[in-house]
Every structure is written in C-alpha cells, then in structure tokens.
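Structure incoming, see below.
Heads up, one of the protein chains got dropped from this complex, but the rest are sitting where they should.
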Amino acid sequence: MSEILRVEHLKKYFDTPAGPLHAVDDVSFTIKAGSTLGVVGESGCGKTTLGRVVLQLQDKTDGKIIFDGQDVSSVDKKGWRALRDDMQIIFQDPMSSLDPRMSVREIIEEPLKLQRKLNKEERITRVKELMDTVGIAERFENAYPHELDGGRRQRIGIARALALNPKFIVCDEPVSALDVSIQAQVLNLLMDLQDELKLSYLFITHDLSVVKYISDEIVVMYLGQIVERASSAELFASPMHPYTQALLSAIPVPDVHAKKDRIILEGEITSPVNPRPGCRLAARCKYATEVCKNPQTPEEVAPGHYVSCCRAHEIRQ
Amino acid sequence: MAKYILKRILWMIPIIIGVIFLVFTLMYFTPGDPARNALGMTATEEAIEAWNAEHGLDQGFWVRLFNYYKGILHFDFGTSYTNGVSIAGEILSRFPYTILVGMLTLVIAVAVGIPTGVLAATHQNTWIDNLCMAGTMFFTAMPGFWFCLVMVMFFSLRLGWTPVSGYETWRHYIIPCVAMGVGSSAGIARQTRSSMLEVIRQDYVTTARAKGQKERNITYNHCLRNGMIPILTVIGGFLAFLISGSLVSEQIFSIPGMGVYMFKGIQQKDVPVVLGCTVVIAIYFCVIMLVTDIVYTIVDPRMKTAMISISKKVRKDGKK
Amino acid sequence: MSEKAFLQIKDLSVQYTSDHQTIHAVNGTSLRLERGETLGLVGETGAGKTTIAKTILRILPDKAAKVAGGEIWFDGQELLGLKEEEMRKIRGNRISMIFQDPMTALNPTMVVGYQIQEAILLHNSCTREEAKTRAGDMLEKVGIPRERYDDYPHQFSGGMKQRVVIAMALACNPELLLADEPTTALDVTIQAQVLEMMSGLKKEFQTAMVMITHDLGIVAEVCDKVAVCYAGVIVESGTAEEIFDHPAHPYTVGLFGSLPDMTGTRNRLTPINGMMPDPTELPSGCYFAGRCPHATAACRSVRPEMKHLGGTHDCRCIVKGGEQ
Partner (left out) sequence: MKRQNRKKSQAAIVMKRLFRNKTAVIGMAVIIILLLIAIFAEQLMPYDYAFQDYYALFQPPGGDYLLGTDHLGRDLLSRLIYGCRISLVIGLFSVILSALIGGALGCVAGYYGGMTDNLIMRFLDVYQSVPAFVLALAMSSVFGYGVPMTILALGISGMSGYARMMRGSIMTIKGAEYIEAARAVKGNDLHIILKHIIPNAISPMIVNMSMGVGNAILMVSMLGFVGMGVPAPTPEWGAMLAAGRNYMRDSGYLVVIPGIAIVITVMAFNLFGDGLRDALDPKLKD
C-alpha cells in the first residue's frame, strides 16, 4: 500500500505570556492510503492542533508534510486552497462548525461553489447525492443547523467534507459530542464511506474504545509528543509505555465480571509551556528515574511498534 | 496588581495628550472671533491685534498647540478669554459641586436600581416584574432634564416643598439628585435584572440550593455578586455620563459646577475654558475606568488573573 | 415488596412548559433503593435522568417545571408533600447531589473552603471555627491539601474542582448521594482517580448512591443495581449482573450493540436506528417502538407494563419481556 500522508518532525509552538507552548513537538508519522490512523490522548495533549497543522489551517512552526508523494511543506496559501480538493476536515462540534445563518443546502453547496467546477444544476444534484450518501432526508435541505439534532448536524459536516471528493480527511473528535446510539450510527457511516470512497482518515479522539474500533494504526500523544505508536491490535494487546498502560487500564469496561487491575496515575496533566528536555510523564510516572530526564527517542520494540520510553524494556519484565 | 495600576496610570498620559489634540483641533476650526467676543463690537482693529498677540492667537496652529502642552506640564490651564480669570482656580472651586451632586445621584441610582432589578428578576414574568420593567422602560426613554423640570413643577412650584434652584442648603440638592438618580436607576435596574436572570440559571446556584441554602442567601450571596460585573460596567458608564448630565442639570438648578462653566465656554468660544474642562473630564473619565476595573477584581477574583495577563500581553505585543 | 424501601419513587411524572409547549420529561418512573446500595440510572441525553434527581431534591426551576404526579418516599417521609422549610433541612444534609460539570458547579466568586463550610453551617449547630476545621478535613479527605481552603475555583483544574464538589456533597455525611454524571467532563485518567476516590468514600460513609450516567462501563464498575431510562420511563431494571449478562429490553440490547467492543477486532457496530421521540409529542404506544427491530402493531398502540422476569429483573416490553 502506498503512503497518502507522511509527517516528519512537525512542530507547532504558541506564544503565551508564560513562554512558548509546545502544542505539537516533533511529531512524525505516516498514513497508508485507505487506512485510518487514530490519534488518542487527553485534553491538552495537542491532538486537535496536530489535525489543524497537518491541513495548514494553522501555520506550522517547523517540520515536513508530504501528501500523496508531493512535499507540501512550503506550499503557499493559494497552493493549499488547491490541495483542499484532496484534504478535508470534520469538526468536533457540529453546532459551532456550521454557520448558523446558512441552510443545510447552502452549507453543503459552499465548497462546490468555491471549487467553480459545476454549474448550478449540477451542484444541486450533487448536494442531493451527498445528502443521500450521509443519510439526511431531502426534506431537511432548507432547514437551519439549530433546527436539527446533533447526529444530523454531524452528518452535514461529513457531507460538506465529502463534497470535493477528497482522498484524505482529518476527523477531529467527530463523535464525542454525540450520544452512544447516535455515535455508533456515525461511526458506521464513516467506515462505510471509507470502504466505498477509498478514504484515508486521521482520526483524533480521546475515546479509547472508539479509536480501537476505527483505527488500523494508533498513536498515543502526551503533552505534544507521541509516546507510543503501533497497530491497533498490538497496542491494545501489549501496551509498552507507562502512559498507554495507565490510559488503557483507566477505561471502565462494560462487563460486570471483568477483572480490574487498575494503574492510577498520580497528579494531573500540566501544560507543555517551556518544557524541559526529557520524558514529560516523568513527574507522574511511578517508574521514573534519573535517566528519564534525558530526551526520549522512539524505539522499535516490535515490528511497527514504537515506544518513546527508555525504561520500556525494564518495565515489561 | 500594583504594577498593573501603575501601568494604567501611565497610560493616561497619551490619552490626555490625544484628548487635548482632539479638542484643540475642534476648537481651532470653530468659527467666531474670540477677540471680538471679549472686547465687544466697538473695539478697534489695533486693540484686537494687541489682544490676539497677548493671548498668542497670532501664532500658527502647531505653536499654539505646543504652548498649550507646555502650560499643562506646569498645571497652567491659562486664563479665560472672557474675564481673564485663572481657569485652574475656577475649575477647582467648581468641581466639588459637580462631584457632590454626582455622588448623591449615584447613591440614589444604585439604591433604587439594584433592588428593583433583583425584585424583577426573582419574580420573573409576574406582575411585579412587568411593573418594574415598564417603569424602567419609561425612565430610560425619558430625557433627564425633562424629569427635573417636571419634579420642580410639582414639588417646588405646586407644593412648595423644596426651593426651585440654588445650592446653599441641603434642601436645594434634593430635587436634582432625586430626579437624576431615579432617572438613571432605570439602566442599572435593567442590567441587574438581566444579569441576575443569567446567573440564576447557572449550575452553582442549583448547587447552593441543593446544599439547602435559603433562597434569600442564594439571591444575595451567590447570585448578585456573580452578576455584578456587567452592573458595575453600567455604573461606570453612568459615572462617566454624569458630566454630560451636569451640563444640563446645573443650568436648570443654577448649581455653580463644572457643567455650567464648560457650557458657557463652548457658547462663548472661550477656548482655554473648554480645553481646561475637557482635560479635567478626561482625567476624571480615566480614573473612573481604572477604579471600575479595580472593583471588578475585588468582586470577581477571575478578573485579576485576566487583567494581569492582558497587561503582560500588551507588553509583548508592543515588543513585536 | 409493598413495604417502603429507603428511597422509593412511584409513578413520577414531570413536565416542563415553555412557549405553549409541554415537554414530557419524566413519564411514570418508579425506582427503589435500599440503604448503602448503589443504583446506576442509565440513559442517553434527554432520557430524563437529571430531572429525576432534581425532583428528588425538589430543585427544579419553579415556574417551568411541574410534577404532574407520583410520590417520592425517603426513609418513611413523602418528599413531594413536605413544606419547603422541611425540605431545605434535608437538602445537602440527608440527601445531596454532585453535578455533572465541575467547571460550572462551583461559585466562581467564593473561596472553595467557604463553599464547603456553607453546607456544614446550614445543617449543624456549630461555630464558624468548627465548621471551618471540618471543611478543611473534608478537603483533605478528597485529596486536596488544607492550605488550599482560601483558593478560588478558577485556580483548580477540572479534576480538582470535581473533588471539591464531592467534598461539598459529603460534608454533612448524607444518607443518599445523587451523582449526576460526575466524571463525564473529566479525562479518562482523572475519571479513574475520581471514581476510585468516590467508591472509597462511599464505603467509609455508608452512603446510598444513585449514579446517573450514560457510560455502561462506569455502571459495571460501581453499581449494584441498574435502571435503564428511555424517554422518561424505566424500561428495564435489575441487579448489575442481570442487566449486563441477560439484557432483555431491545433498547438495552441496542445500547450494548452501540458500544465498540474493547476485546474484539474491528467490525461493524449494531446501533439503534433513528432517534429518541420528540418529548413534546410522545407516541401512543411503547416509546421505543419507532426504533425497535421487534416492534409489532400492538407495540404501537398499547403502552407496555413492567413485567417481572425473575429475581429482581423487570422489563417493560410486550414482545421481549417473557422470552427469557
């Protein structure tokens, strides 16, 4: 399988009164065409920023982005506008990402209008087609977002992203604002679309059960850095990084007979402002020693399984 | 916090410079001949020229502006064109009257406005609420000076309870302060009501109720304090507006305050008087804004962090 | 069964009225709970879970909400008929509540210590000093140093705020705790911390608890009994084992089908189709009929009664109820 996206040493720093905030700090990964890379992490780990920077909706501080074999790191604004035909995004909050003064049809039609390839009739046909694809009844085409429920709103967001026939979509927590039963409907829709349209996803979420369900490969982020990367099955079967282990053990399992052997992390997430070199989990990690104060490099512990923890081997034993 | 206040005080300097420039330019382009006004229609051409030279009016715009700035540095506001009296002294003797009336008005406005707003909010959509809101609707739509006149007509002329105008005894202040105060309370009441309604819906009010707290304590301890920020903004705005109000009310009641002085200055094109008054008003305005901001931080501890970080951000932006 | 339980809700109905519309939030809910037990009240947004909890405490908004019928018995007393003054003595003292969003549940202009102290002062005859000491003790119990008594809520992180809210709720050693999605707003690792602390404190204080949540994982972890709520009615109830091992109602089955399986591999979910009915115009038959794969004509016309399935397991369904 060929690569659709390769990201190398991507960095995004924000200026804050207290110093530079390392929202995304030296992140590298690849996504194979037609597959899903899940990005999982808790609030403040920089996963949302990562999605925005990959699409250059926010300027990167440093790093390389290679899309479909083409280095797009230094492409200008106009070039990016052309790239949006192939790279799209679905937002977390379907309410705030839809203009409250536009009807459903206007919202889905907007990208088509801006693309200027279709005439009015063709656009209307395409909008109907898209609404059908994502499962919104035609009678809603003149409704406004606030008149619809969360599930339908998110379907509009998906239709808008699909309008230009992209190859790659960043899904930024697309189901976390939805109820369980609606969430399952939308997840199924996203997977069907992937099979049908050969899409590749960068799927950002904080929900571990969702990320396991939808992803082929998963990266775990903590304070702007990737701490572990592996295939979905591998990561859940043998998590290596102490953070991943804690994260996985923290999920409440809907099974009354499940045995609980929980690792509880002490303390809370700080923010990566002016971070010191070294492991960012060290302060909360029960395995932390002096060596953890050195910068951590990803190490391949099994084929395709990378861990950024110098003590991963010791911990395993 | 001290640093923040100092920064705000220093920031007043460019504002004052700007205000002087703005008003100076405006007055410069005002048609009319101050010398003619001062000396009368019969004055000779020579006398007028001499008067102009004496007041520096024969010089260009920039020189005059610069000279004025230089004077201000020494707290010299110049002398009035019309009667030659020192402006600084005149303002000093008049300002207390304006402030006295203003503060009394404020006390009445707050004392009437806040309870009215609270009453309306706690009885939302009942006849009490409707009555309060209809009342405030009426008072916000009413010109303050008109209400003053109506009060005078009724209480002074018809009933003879209070003197019509003047400033000698406390009885003279009743009508102006009550009329202006009750009139201004409407804005405060409306804001109090809407921010109380906003706060009443908040989760922490439900939390307080779930704790078993009494309704009265919930209203005053939990709600009012949290709804105070927008109310304070309205009060701050009211204090700033006070000067405009005094321009009119001081005339009606013949109170010898700043308002009358400034108004006469504008009428007689007495440029130094207008400028002097404007500078004082601008300083007053900046101080009110600063005090309001400080009171914010006392009422709502979150504002403190916000403000300090804003002032840091301003510094950073400045560096770029 | 006719004997009164510690907490017993009978046929509770609550309606909201706004702009000429009547929203039927709770429609004949019955629940029972014994001392020291934990009941999981499960359901999705709009199922009426929070309304039930707020009705028990009688803290619903006065004008908009109306209790249309039913009784709430708490330790031999009927709560809905109590005078406001008597009810106030129960709130925060014998029954207290933890709210969903710790960001908004604390008063931003009051120091956290005082907010705990307030509850103690209201329900105990003690001096300010004693109350302050006890509030400090409570802070330490939830893992916050006593020195932070005089800090304001905005100086705490989300997880810490929720600890303060819990300290406040437990300050008067209540017999019943209503926890409304207490960890939904928190991150997973923080959720794990808070849940562990809560179950510890629950044991220590011997408190009965109603845990309102949409997360079946949390229910499995902390609850003894479960009630599944849909469109304001309880559709299924029983012990945790009964519900998790033998879900009977099609809605409960659908909920489990919507959850991505943590042990299996990637395959399609079996979600529930459609959406919850509009609470202003509820259907005449079973509320779930419109989304139910097993619905018959009878389901659409007759409102099903609660059927006993054995043990403590009850289910409100005409078709599936008796099949076990």
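By written order: A, B and C. Residues from 1 in each chain.
Heads up, the rule we're going with is that a contact is a pair of C-beta atoms (placed from the backbone, for glycine too) under 8 Å apart; a residue touches a chain by one contact, two chains touch by 3 or more.
Source: prediction; values computed, not measured.
Touch, as defined at the top, links the missing chain to these shown chains in the whole complex: A, B.
The residue touching the chain not shown here, chosen from B:67, B:169 or B:244, is B:244.
Note on the undisplayed chain: of the listed residues B:132, B:228 or B:286, the one touching it is B:286.
Listed residues A:28, A:61 or A:115: the one in touch with the omitted chain is A:115.
On the side of chain A, touch with the chain left out of the figure occurs at residues 52, 55, 57, 81, 84-85, 88-89, 91, 93, 96-101, 103, 110-111, 114-115, 139-144, 146-148, 157, 160-161, 163-164.
The set of chain B residues touching the chain not shown comprises 14-16, 18-19, 22-23, 26-27, 29-31, 137-138, 140-143, 145-146, 149-150, 152-153, 157, 240-241, 243-244, 247-248, 251-252, 262-263, 266-267, 269, 274, 278, 281-282, 285-286, 317.
Simple rule for what comes next: only the chains that are shown with their structure count from here on.
For the interfaces B-C and A-C, the C-beta contact count is higher for A-C. Centroids of chain B and chain C (each the mean of its C-alpha atoms) stand 52 Å apart. Between chain A and chain C, the centres computed from C-alpha atoms are 32 Å apart. Against chain A, the residues of chain C that register as touching in their complex are 44-45, 157, 159-160, 187-193, 195-196, 214-221, 240-241, 244-245, 254-262, 265-266, 268-273, 275.
Listed in rising order, the residues of chain C touching chain B in the complex are 54, 57, 59, 63, 88-93, 96-97, 99, 101, 104-110, 118-119, 122-123, 152, 154, 165, 168. Listed in rising order, the residues of chain B touching chain C in the complex are 124-125, 202-204, 206-214, 221-222, 225-226, 299-302, 305.
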